[in-house]
Each structure stands twice: as structure tokens, then as C-alpha cells.
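Read the structure below first, then the notes.
Every protein chain but one is kept in place in this view of the complex.
On to chain A.
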Amino acid sequence: MQHLASSNATTGQRFFNSSMEIVHKFLGLPSRAFMRMRRLDNMLNQDAMQTQAQPFVSTSAQGMHTAQARAATEALYMPGPWGFMTSGYCFGMLIMALILNRIQNVVAPSRHPLFRHHRRAPAERHGLLRSLRNTFFPIDLSSTFARSTFRIPSIYLLGKALLIWFVVLLQVSNLYSASEWRWLQALGDWVARKPMEEICWFTFTSVCVALCVGTLTRGLDGFNINSNSPTNLFGFAFQLYLFSAEYTHSRKSQDHPSRPDKHTVVTLILPLLQLMMIHCLEVRQRWARQRLIPTTVCALLALGHFHTVIWRSPSSYPLSNVFPCVVESLLLGTIMLTILLNLITQLVLEGTISRPLFGHTQTLLPKWDEDFGVALIRLGAASFEATSVAGLGNEVAAVTSASSSHLIQHGHSSPQGSLELDRAGVISINTPEETSRKRSKKRVGFANEITNVKVHALTVDTLVDSMVYLRWYKELWHFVLSGWAAVRRLLRRLWSCLRGACRATGAAPSVENDLPINPTAPTGEKEEDELDVVYERFLRGDALSDDDDEFDPFSDRPPTPESPASTSDGEMSEEVAEDSETVQLYADLSTDTATSSSAPLLLAHMVNTSTSPLTRLRYRRLVRAPVDQQDTDDWQSFALSRRQAKAGAPPDELDERRRNCVVCTVEPREVICWPCRCLALCNDCRENLASRSSASKHTCPCCRTSVQGYSRIYIP
């Protein structure tokens, strides 16, 4: 503004006129391009004009002639939505939307850190040009100087528009008195001679330029994500369009262009002022995101203006601005009322005010980079929602829900105390009555032993019931399966025993039982017996030969899963396990006794009980390092680690994790959620979660079931 005032003093009126002309010529192109379309619009409106002008003329006798004359000579169009659609404002807005979108998507801060440009030696050929370029680029966006030079054009345009509007406001409200300063007089005359259309269009273009520059610099700063400009360009443009038309003006005079009424001018100035303030704040990088102050100042000014006009002044408030003002006032009123009630409640019940805000203070307080509107809506929503008794805001009362009224209801006196429960909690408590000398005395507290507990099984929770039963059925199924497997194994063992001619049947199960438990030390007597039996079988050889399929030494195809062997995978693995046990025994044997190299091979063939031929692959798998050995190692290491975990230092940390709130991991848990019964939160995080969303969306942070209420738990 200072810069403008000084330029006014020196160059005066001519400068304004010339610059205005240039701006108008370049930026007013779309406006002129649509002039033809508007004319069509005017012709359509002319009929309406004639009829509508009549009552207006009758009220103001002074402007009758002028209005009629204007209506007759030139097309005085009535502004409306259709006229707006074909006006330059709408066209300009489309272009702006395109440009802003492109800027937001393309302009982004560099991913590489800014490196200092090195100055070239002046001896080089293109030294001058390059050094010139190097002194300017890359621009250091953190310096205030670079940022302000970037914004000179937009600040100039905005400032000029503001100045014009300010003078218009003063003139409209008859405050612009002729003073001794000549330049001020000249400025007043210059503004007064401007037609309203021109002022409005100039304002619109300067706002557009300012928005473009603002978005560009925000993009370079990397702030474009999730930060929309608080300026409502559409509303502003529509208002400008509306009040640029002469039809809407209330002040008309012969020698000067007509002007709208002063309240309208105020509503037009305030968004402009807000944009200007934000623009000036963005000059310094530290202040670039501070939106709260300018938006709050302007919004409060607008609200104050609105209320003075509505309650105090007889003139009307511009209709297009009524709705947002009403909504903002209502929200503000609600918030004030909620805070007041909250304070009174705390003061009455606790004597002190511990929580000035109703929810989690840190999430509710307005942030510096927020718009006033956003903060207002959040606070308003919180004052509606967070204080309502639902979700994580609903502290469930304890056993007190069973009051004495219930007692009377379930009036039958019983010698023992009884308690009725359903899934929601305690429904009623019946305290026993001691009948002594006709006077009945109720036992309460620890003296009241409740012996009968009646639990209602609600049919509502069929899901939980079926889940429980599902678990039971699953376990039953597992039992049946394992039983069947045991029986089958026993049968197979029997069958093989029957086929093996002189085998002692009693020895088989004992091997089964002993081996898996203690496989490393197979030193039982029955073990020895078994080995002997098998060794005898080995020596006899011929008796076993018909058990096994012939070994084809030339076929070393690995057995494919689709091979004719009709054994399922489970059976296969079982067999392998069995085989490996036996092979281990044979291996021990063979190292002791067998001397010929073909002995192990033969052994393997004899052991092979499956119907498919024993290929080399399977043979190798059988003979390889016994599986059991590895298993025991794993088991031992596992047991060791468990023992260490039980005795050593780490459990402290684990315990702490189990004790502390899952959200902040710092505070101890003290809030249990209903109905999921997860004890997972501290009270601070509960408040925080509760004030973040509406109560219907409150979910448990652990199991994500919806929360109906909570209880605080005190662990002494």
C-alpha cells in the first residue's frame, strides 16, 4: 500500500489510466469475446427488463428518467445465472481452473537437495552469460527477497484493486470528503469516473493473477498437497458479475457511473483483503503457512458486518452472502454454548476447570496453518459429537446399573443373594434378607454373598455362540481324524506282521511308542528284540522278497507325483517317516555287521513297503542323514531359548509392552472397550480417538469392532 501511495503522488492519474488500459486490453479479451453471446442473452432479457423496471422506477422518482432512458437506448441487462455462464467471469474461471490444476500437478519441489551453484571462471567464452544466469538461478526460495520479487506483480495488482474498492466504499458512504491534498482529490475523481464493470473485471483479473502466483510459489515450496486456497473464486466471481451490472446498483446519478450499496462493497472488499493478507504473509517462508490469523480476522469482520446489518441497519444484506454467514454464526454459537456448559459443569461438580475444551485439547485446538472455516467446522462437529454419550465417549457405569428399583421389581425374598447377568452386564442384584424378630435387614457389601448367578444367554449373539461351537466341532473333528489315523496305522502294522511270516506281533506298538519320544537312545530291550527279528528277516532274505517290487537298476526316473502309485501325499510322508525309522536301524546294523557294499541297498529294498518301485532318488532320500536327529536339535534349541526367555532380561520389555497403551506405547492401559473387552488404551489416547471421528465410527484399535462404550479401570 505504501508503495502504491508513493506512486500515486508522483505519477498521478495518467499512470493509473494507462496501466488500467493495458491490463484491460490484455486480460479483458475473453470478456469481449463473449460480448456477442451476452447480447443474445440481453435480447432474451429485454422483455423481463421492461416489466421489472416499472416498480423500481415508481419508487425512486429521481432516477425514473435515467433508468427509462438507459433501458431504451442501450441494453441494460439483468444479471442472472445464465448471463453468468456466458460472461467473461465464467470463461476466466474455466481458464483459471485449468491453469491452477496444471500448476498443482506439475510444479513440485526438486527431489535433489539444493546445491550451491559454483561460479565459473570468467576466462571462458560464454562466461558472462552463464555467470549472469548462475547468479539468478536457481532461486533460493527461503530468502525473503526472492519471494517478494516473485510476488511484486500480484501484490501490485491486488493493492490497486483494494485501493479502488476502498475509495469506492468511502465515496458510496459519503465519507470521501474533498481535502487539501490535490492528488487525493484527483484519485477520487478518477475512481468516481470508472464504470463499475471495469472495476469488477480488473478486480477479477488481479485476483486470478494473485491466485496463480500464490499456487506457483506454494508448489515450489512443496505445500500444494492438501492445501486449497481459502478463496472461493466461484462465489467471488459470481458476486463481482452480479454487482458489475447496473441493474443491481442502488446509487445512481447523472454524471457518474452508478455504484452498488455500501454493504455490498464491504462484502466484496473482505475476500480481497483476506487474499492480500495471505499473499503478504507468504512473502516470508516462516509465515507462509500461517492461514489462521488472516482468515479469522476477515471472517470475524464479515460476521460483525453481517450482524450489524441484520440487526441494526434498515438496509438489506447482499443475498449471496447470507447463507455462509448464517451457518458460521450458528456454528460459532453452538461452540460457545458447548464450551460454556462444559465449563459450568466442571465448575459445579469439581470446583476447578481442568479441561477447558470438551474433547482432546490437542486435536481440537486450531492449528496455525488451518483456515478459519476448517477449524470452525471441526470444533463445531466435535461439540456436537465428542460430548455425546456414545462410542469411545460413553463411559459405561459399573455395577450400579442394578439399582434398588430392580430389587423391588424382583421382590421375592430368597435366603441367598442372587445376581442376574446378560452379555451387557449385570441386570439385577437380589440381596438376601435376614429375618430376625420380624425386622428384615439387608446384607450389603462384602457381607452379601451372592450364591446364585443367573446368566441369560441372549439369542442375539448367535455369532459368538456359533464361534464357540465351531471351535468345539473343530476339536472333535481333529480327534476323530487322529483316531482314524491311529487305527489305520495299527491295521497296517498288523497286516504287515501277518505277511511277515514269523514276526512277533507284540513288539510292533512298543517301537511305535518309544521311537518318537526318545529317538537318540534306542536302547530298550524290546528294541534289541526288534532288531534281532529284523536281522533274521534280513538273513533269510527269501521270505521278504515277495514283499517288494523288483528293483530296476536302469530306471532312474524320479517318481513323479502323477505316477501310477496311487498313494496320496499324506500316506507317502507317513511311509517315508516309517521307513526312515527302520532305515536308521538298518543303517546302524549295517555299519556293524554288513561288510558288502550292496547290503544297504538290499536293506532299503526290503524296507520299502510302498507299491511303487524304489528309485535311486527315493533311496538317497531314505539313506540321507536321519531326520530325527535334526528334529531333536531344533527341539533342544527351542527349549533352550524358551528357558532363556523365561529367566533372562528381555521379558521386562515384553511385559512393558503388554502393560502399556497400544497407541502411544508410553502410558499404562486403563480403558477397557465394550463390547469387545479389549484393554488396550490409555485415557489420553481414548479421548484423542474419540474426538477424531463421529461416535458411530469409533472402533477398537486392536480388533476393529465398533465400540459402544468404555470403562476406566483402576489397578491398585
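Just so it is clear, a residue touches a chain if its C-beta (ideal position, glycine included) is under 8 Å from a C-beta of that chain, and two chains touch if they have at least 3 such contacts; residues count from 1.
The working rule: contacts and distances are computed from a predicted model.
Taking the options "BBSome complex member BBS2", "ATP synthase subunit b", "E2 ubiquitin-conjugating enzyme" or "GPI2-domain-containing protein" in turn, only "E2 ubiquitin-conjugating enzyme" matches the UniProt protein name of the chain that is not displayed. Within the set A:154, A:244, A:688 or A:711, the residue that contacts the chain not displayed is A:688. Looking at A:468, A:491, A:666 or A:713, the residue that reaches the missing chain in the full complex is A:666. Listed here are the chain A residues that touch the chain not shown: 362-363, 653, 662-666, 680, 684-685, 688-689, 692, 699, 701-702, 704.
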